[in-house]
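The other protein chains are all here in position, but one chain of the complex has been omitted.
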Amino acid sequence: MHEVVLRIKRSEPSVSAETRFDEFKVPVEEGMVVLDAVHYVEQNIDPTLGVRWNCKAARCGSCAAEINGRPKLMCKTRVESMGDKITIEPMRAFPVVKDLVTDVSHNFEIARKIPPFTPKKDTPTPFLMQQSDILRSKEFRTCIECFLCQDVCHVIREHNSDYVGPKHVVKIASLDMHPLDGIDRSNFMHSDGGLGYCDITKCCQETCPEDIKITDNAIIPEKERIVDHVYDPLGRLIHRIRGSRWQ
Amino acid sequence: MFKTERKQGWFPEFTELNWRFWSFVILLIMSLGALTWFPVTGTFEGYTDPFYSPTLLVIPLIAAFRLSCYAYRKDYYRHVFKHPQACATGIREGKNGETRGYSGEKGFFALNNYHRYFLYVGIAILPFFYYDFGVSLFYEPGYFVLRLGSILLIVNALLLTLWTISCHAFRHVFVRGQLDCFSCSLGGKTMKKLYDGQSFLNRYHEQFAFISLIIVVGVDLYIRALMVGLPVDFTFLKFAI
Amino acid sequence: MASNHEYSKVESDVLIIGAGGAGLRAAIEASENKKSVVIVSKSILGKAHTVMAEGGMAASLGNVDKQDSWKVHFADTYIEGVYINNWKMVEIFSKEAADRVYELERFGALFDRTADGKILQRAFGAHTYRRLCHVGDKTGLELIRTLEDKVLHTDTRILDEVVVTKIVTEDGKVKGAIGFSMREGRFYVFQCKALIIATGGLGRLFKVTSNSWESTGDGLAIAFRAGAELRDMEMVQFHPTGMVWPPSVRGLLVTEGVRGEGGILLNKEGERFMLRYSPKKKELDARDVVARCIYREITEGRGTEHGAVYLDITHKGYKFIMDKLPSMYNQFKDFAGVDISKEKMEVAPTVHYHMGGIKVEPETEATNVSGLFAAGEAACGLHGANRLGGNSLTDLLVFGRRAGLGASHYSDSARMGTIDEKEINDEIERIEAFTSKKNPTNPYELIEQLRQAMSSKVGIVRNEKDLNDALAVINQIKGKLDKIGVAGGVRFNPGLIACLELQNMIQNAELLVRAAIERKESRGAHTRSDYPGTNDEFLKNIVFRLENGQIKMNMEPVMKPPKELQEILLEGEKTNA
Partner (left out) sequence: MSENAARYRYPLFFVGSFLMLIMAFFLHFGVEVQELYIEIIVLVGFVLFVMSMVVGLGSKE
């Protein structure tokens, strides 16, 4: 029964600016995930260790953290895949509340500003849609809001900008690509959303635990929709003539 | 929306001392020099150099098409401009908490938004490569000859087509990616099949982008090697017609 | 006198505790009725246990089976609840289920579609017709995302990661609640006219459960201490298939869809034992039947060495599995390293749902304490002794909306009470006392003892001796309650939350075990080896009530449904038998 060493970053910024790394020895069982190890520490060694978790089945997205420097879900990362010394830090893109817990409430303020689903005026209810039409939007709706993509996006992580972040672009794309959605959110994306700051480095797509193709299927189509409105005079001319392009 | 306490040190990417950026620029100047100083205009033993295919003047447009392609942006932002150095790196902060200037695609790189216009140029160029392949087969009067060079030409043409067709802007403009509901619009069923097919290719857009760049440079070097006399050609098939 | 503790005061017409499907739907309804609403939850908004629901939402839309109607849905639910559900709630539920599903679609949810564009419905255990509207196998996630987005666009004030420890009442009327914010480490006093409890189930009382961290039944305990009546506490549903190995994922749900798509159960010798127990319905019999059969196979030594039976779907092939059950395939691949298209899964029963809860009025979801309402899994009455798969998500919407409506009408005539400082002070000192004890005992040890006892002694098949042993363990833990404590402050201190949760868990566990002892028969999810049959003498609901510190228990007879519903039931029994 070999043991693994957990180096967990401890801090409580509102009490003292001091941050330190505590080391804990945790016995490893078969199939153990990092969240189990943190639970072992919390239940047997230090009950004040601040950690946020809920489902332990990679369904709720509460236990996002940076394990050995890589943003991952603690409940989905096997201990044996991380070597004998595991460093666990809170997500760096958000202010820390305590130890591994970060304050992600700002994301809900942004979510309030996103124009909600508004079907066209005369859509007959109950709705009729084809399965083939809802597949694009359905991929985005598997998002568990773990905010790992926001954490790994360098625009949010390192710079000061009004870019909403990949998670909200996925949300907007899921609303835009709803077959019966009546409004177009690309001007919101261009002005408030700050999508111009995204430079397609695809870090978010590589870290999404639900394998959503964030950049290819959500961010780039939204950028192309902004180009429709802002950067494509030829397209707008054709639209004015044919009138059907943006339906 | 995400106003952090970090302050923004405003120095644009170009003036920053960055060996990756300047080595890229030097290499660019060298290859342009090679293209202009000893051109391979016209055909050499039936092969037309892809860079010179319609005229050398089209090179800047094709270069813009490549540079604004969604697959390459990731590469040069990461490797040349270090935005970011790599995913999830630490925060490089200056003296008083300022980070490097960053204008994303709002400043100079807003030009990337015109990618679809360069796409139109890219599509217009494609037929020339197939035409060159045709020429290379019948360059000896009275004979049909299939040589290694011709095969390289057709591989180059196919890869460039695959790359152009799998482009994200192509999906948005030509396969009506901007439509929300396919079956509500006329001809939606077939358009959806086209869209799904294109989306399948789009998933490998990065690989196509990389390999097509390598092959087009490879064909150019191959033809120059022939010109210089290196015995690298090989004939597979030759018969009189 | 001003209290010497700092706290924030929040006033609203309607206060909702719990931000799962029911809580969010109630918040939408209340804010549409122009009421100021505050919603408070223990986990972050959008991360309630509702996100883990996979099966679907049962509603008699009749998109796939035309002949389906609310009557058949009424009969299925009432018969499955073995006749102790509140027939009025079942009637309201089956009538309004369809509108709620279409309403959720208007809010923006994307259900799977039939060929002609309507909502697709699939078959599920013990439903006569195909009735479950679903979104792949992530229906709960879609439901809570749609409601979350809707609530965010009303001016409801959302305070997440707040633990409510006490409901304040004054001569039988609700005045508000007291709690603290885990994130800010600050105490909160809520004053409200109407209060809705939507805190979900209590699966965490057991060691092996599919429920997430927050399902400790806090809402039931604080409502009970405020004088509300709790009913059917002994009715805990064991889902037949939960993961077993490795230990870290023990109890994780394996959706009924696996059996629905043709998965077969095998014991150690590879014998398909369900043919022996229920030859007609086999694996797709009701949940309690299949759970009992698996339990018997394991206890009679025909289970695997990890204490489970095999569930095999390899005969369906990789493509079919990836098409129909993608997240099951990924769940076993990621968490157990098992490729279900080639190997067999090991499954065993796991605590899944709690039919019992706070007794409520069918129309307005009001409890016996005026101003206090309850909705969702925390309420009781719809499911009786056993719940139909898929009924829970629609239950959240139907009765979430009605609770929001009932609370809004109630708050029109109610007056906003003020909570006096002394009460606030006492509660804050009670909570802070946990953090200032000399060498306190670790609350997790006692929680572990409780959960171990509940899982081993109060399992699927219960008997008098084991139940009394469990009661003894509970009383023993109760004795040590005043010694538990933890270091550190109030901000995000899981140890402190464990102390508060332990008090609620002990309260719920005691009521659960005493009700299980009282019900000397086997009915629905409650099975007694010493009283195997169901006898009509127990056609009653066991109700608990706290009267000046003493737990009172009485057996309320079940109201008989009116004549025309009786015929529906008779006809339902014919087709079901």
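A, B and C are the chain letters, set down in written order, and residue numbers restart from 1 in every chain.
Methods note: a contact is a pair of C-beta atoms (placed from the backbone, for glycine too) under 8 Å apart; a residue touches a chain by one contact, two chains touch by 3 or more.
Remember, it's a predicted structure, so these values are computed and weren't measured experimentally.
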Report summary line: Displayed chains that the missing one touches are B
Query raised in the report: Hey, which of B:49, B:132 or B:206 is the one touching the hidden chain?
Result: B:206
Query - Option from B:46, B:101 or B:218 whose C-beta touches the chain left out - result: B:218
Query - Identified contact with the non-displayed chain, of B:31, B:89, B:183 or B:199 - result: B:31
Report task. In the full complex, which bits of chain B touch the chain not displayed? Write them out. Result -> 27, 30-31, 34, 37-38, 75, 79, 206-207, 210-211, 213-214, 217-218, 221, 224-225, 228, 230
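Throughout what follows, only the chains that are shown with their structure count from here on.
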Query raised in the report: Which one of the chains is closest to the middle, using the mean of its C-alpha atoms?
Result: A
Query raised in the report: Centre to centre, by mean C-alpha position, how many angstrom separate chain A and chain B?
Result: 31
Query raised in the report: Just curious, how far off is chain C from chain B if you go by their C-alpha centres, in Å?
Result: 56
Report summary line: Taking each chain's mean CA coordinate, chain A and chain C are separated, in whole Å, by 28
**Report entry** In the complex with chain C, residue positions of chain A that touch it
**Finding:** 12, 14-15, 29-33, 36, 42-44, 47-62, 76, 97-99, 101, 103-105, 108, 111-112, 116-117, 119, 125-131, 134, 137-138, 141-145, 171, 175, 178
Report summary line: Listed in rising order, the residues of chain A that touch chain B in the complex are 66, 69-71, 92-93, 106, 109-110, 129-130, 132-133, 151-152, 154-165, 176-181, 192, 194, 196-203, 206-207, 213, 216, 220-221, 223-228, 230-232, 234-235, 244-247
Query raised in the report: What part of chain C is in contact with chain A in the complex they form?
Result: 43-47, 49, 51-52, 102, 105-108, 110, 112-113, 116-120, 135-136, 138, 141-142, 145, 149-150, 152-153, 158, 160, 183, 185, 212-214, 245-249, 252, 331, 334-337, 442-444, 448, 486-489, 491-495, 498
